[in-house]
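Notes follow once the structure below has been shown.
Only one protein chain is missing from this complex, and each of the others stays in its spot.
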Amino acid sequence: MRRTVPVVLLTVAVLATAACTQTKSGSAEGGQSSGPVKIGLVTKTDTNPYFVKLRESAKAHAEKSGAELIAVAGKFDGDNEGQVAAIENLVQQGVKGILITPSNSTGILGALKQAKEKGVLVIALDTETDPKDAVDATYATNNTTAGELEGKYIKATLGSTPPRLLMMDGTPGGTVDEQRHRGFLQGMGLKDGDPAIIGAAPTNGDQNKAQAAMENLLQRDATVNAVYTLNEPAARGAVAALTAKGLAGKVAVGSIDGGCQGVADVKAGKYLATVMQFPKKMAEQGVDAVVTFAKDGKKPTGFQDTGAQLITDKPLPGLESKDTTWGSQNCWG
Amino acid sequence: MSAVDERSFRNRSAEAFLHNPALGPLAALILAMVVFSATTSTFLTVDNLSLVVQQSLVVATLALGQTLIVLTGGIDLANAAVMVLGTMVLARLVTEGSSSAVALVAGFVVCAMLGAISGGLVTMLNLPPFIVTLGMLTVVLAVGRLYSEGNSYPVTDNLLGVLGEGGYLFGQIKVTHGMTLAVVMFAITWYALTRTAWGRHVYALGNDPEAARLTGIHVGRTRFSVYLVAGVIYAFAAWQALGRIPNADPNAFQTGNLDSITAVVIGGTSLFGGRGSVMGTVVGALIVAVLRSGLTQAGIDSLYQDVATGVLVIAAVAFDQVVRRRSR
Partner (left out) sequence: MTPALTIPALQARGLVKRYGRVTAIDGADFDLYAGEVLAVVGDNGAGKSSLIKALSGALIPDEGTILLEGSETHFHSPLDARHAGIETVHQTLALAPAMDIATNLFLGREVRRTGPLGSVFRLLDRSAMREQAQRQLDALGIETVQHIGQLIETLSGGQRQAVAVARAAMFGSKMVIMDEPTAALGVKESRQVLDLIRRIRDRGLPVVLISHDMPQVFEIADRIHVHRLGRRTAVVRPADASMSQVVSLMTGALRPGDPDAPPNLVDT
């Protein structure tokens, strides 16, 4: 028994000791009896580089502002249960504000409502909730605008050639997916159902799925000259399929995200352009908002656009853009 | 203490753990709670303890069904997928205008049928449970997504959401109907496993199916019944899930199967079958929720929380092995 029971007990003890240290260091930094302002960050997952950037930026900025950031994440995209538990635990913990990239907009409304009732400032980052007033404010890319920029650029590239368009969509029913899709078609001057759209497929923003989807679509119709992709992994998958068909360089491919790998892809000429979003800005503005709220009780409201920037090395007249050198300095991931 | 005395003392201790495999996990749970209470000011509050229990309900219910199957020496990878399909059926039927009672019955029938299919494949075709439920996982996930037609279904219905509601005990402690239901379910399952012949047969089956057959136990019938009962339990889990989050989402609970296995293993039930208890599973599910809550309160990021849970799983299995070796 002397040796066996402690196997489990020791584990818990070690973990708990880690907890102690963390708490102590936190309060030491604050230097006051109330401790530093605590901010909770709830992302969709821990693994996606976009959320990693969001977390790192928030953490760094919180430290600079003398606040303490606790980052919690769902286990996978769509982990409502995990996000709800995270919100509840953060509220128990006594955070001043919660920054959240909501997994499923309607899934977590109850928990957010309870958090607001307890006087916690709730800010959505990156993704809006539905309804929007479930949170105090939203700091996000205007995804419609981002889609529109991608669409305008592809349209300008094609010039007078009539488009033959394939669309690499995200997850059916996803808010971001739907907004980018709609914005892109606006930019192209097309409507859903237009015969110029010769095919579309859901990719979940996954490179493998996008590649397979593009391969299958090309089997059916290889007259494509323009490709919409929801994000850069989907773009990489699509380009791989196009290359295998010998269509690389003959098709205008655009994307959205502004990840460092995406910028590098554009630089390497794999696709023409991407539209960058700014998770760092979202994180920093979110942290600032909570710190301000803690100081003087002022709450931000509404939708705050954190901007979208077209990145390409082939600038076209009438479209404001930055080159990939600027892109690689400002990219995330 | 002489060497002989000490040895017999150790053997006796090991035997105490063999008889009550939930003792070790219980000690760990208490220790974790003591530590979090001492290191954070927010853990040991009535509100928070009620929350921790609410957070553990769905996984605990999934783990209850999982426990039955693991006790027979099997494993169920499809349980969360079955549950998610259950939530889809409940929510979509109500959204489309069925009465909530009809939707509930339909949800239970669907989950029970899926349990019966797994059980039938395992017993009649004698296929390994791992393979059968792996296949079921893929099929049921896909069916759930097809049935959802790409949507998630918010639940506003009173009966479907009722398990998330509740009253206050002594005016302070929030007790949801879901908690009450879980207590009743665990009590019934505990009774069935420890106080009826069926329960003894389940254990015997996990110990040694051939020995069970030779003693005249209807091995196939017992095994099938376990998968069927587990299916019904997953329907309850679906109901619990809607009580907690009133929204049926085909992409939810993707790791629910592994979470339930984690709770079962941390609770001291052996993956080799034949030993373990539902009490252990309760404790196992609570440990996971307590760690998640306590570590968050202590300001520890979620990646480290996963590390903690993973370490505990390995520790629990190591403990199981050590105890069994010591008793030899």
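Just so it is clear, A and B label the chains in written order, and each chain counts residues from 1 on its own.
Assume a residue touches a chain if its C-beta (ideal position, glycine included) is under 8 Å from a C-beta of that chain, and two chains touch if they have at least 3 such contacts.
No experiment lies behind these values; they were computed from the predicted model shown.
Peer 1: Specify the shown partners of the omitted chain in the complete complex.
Peer 2: B
Peer 1: Which residue among B:Gly65, B:Gly144, B:Gly164 or B:Gly274 touches the omitted chain?
Peer 2: From the options B:Gly65, B:Gly144, B:Gly164 or B:Gly274, the contact with the absent chain belongs to B:Gly274.
Peer 1: Touch as defined at the start, partner being the missing chain; which of B:Ala212, B:Ile261, B:Leu286 or B:Ala315 qualifies?
Peer 2: If we include the chain that is not displayed, B:Ala212 is the one touching it.
Peer 1: Touch as defined at the start, partner being the missing chain; which of B:Arg92, B:His201 or B:Arg244 qualifies?
Peer 2: Candidates B:Arg92, B:His201 or B:Arg244; residue touching the omitted chain: B:His201.
Peer 1: I need the residue numbers on chain B that touch the omitted chain, in ascending order.
Peer 2: 11, 15, 18-19, 195-198, 200-201, 203-204, 207-208, 210-212, 214-217, 274-275, 324, 327-328
As a convention for this text, only the chains that are shown with their structure count from here on.
Peer 1: Can you give the whole-Å distance between the Cα centres of chain A and chain B?
Peer 2: The answer is 33 Å.
Peer 1: Mind pulling up the chain A residues that touch chain B in the complex?
Peer 2: 1-5, 7-9, 11-13, 15-16, 18-20, 22-23, 26, 38, 46, 68, 70-73, 75-81, 84-86, 88-90, 92-94, 104, 106-108, 110, 171-173
Peer 1: Residues of chain B touching chain A in their complex?
Peer 2: Where chain B meets chain A, its residues are 9-10, 13-14, 17, 24-25, 27-28, 31-32, 35-36, 39-40, 42-43, 45, 47-48, 51, 55, 58, 150-152, 154, 241, 244-247, 249, 251-255, 289, 291-306, 308, 311-312, 315-316, 318-319, 322-323, 326.
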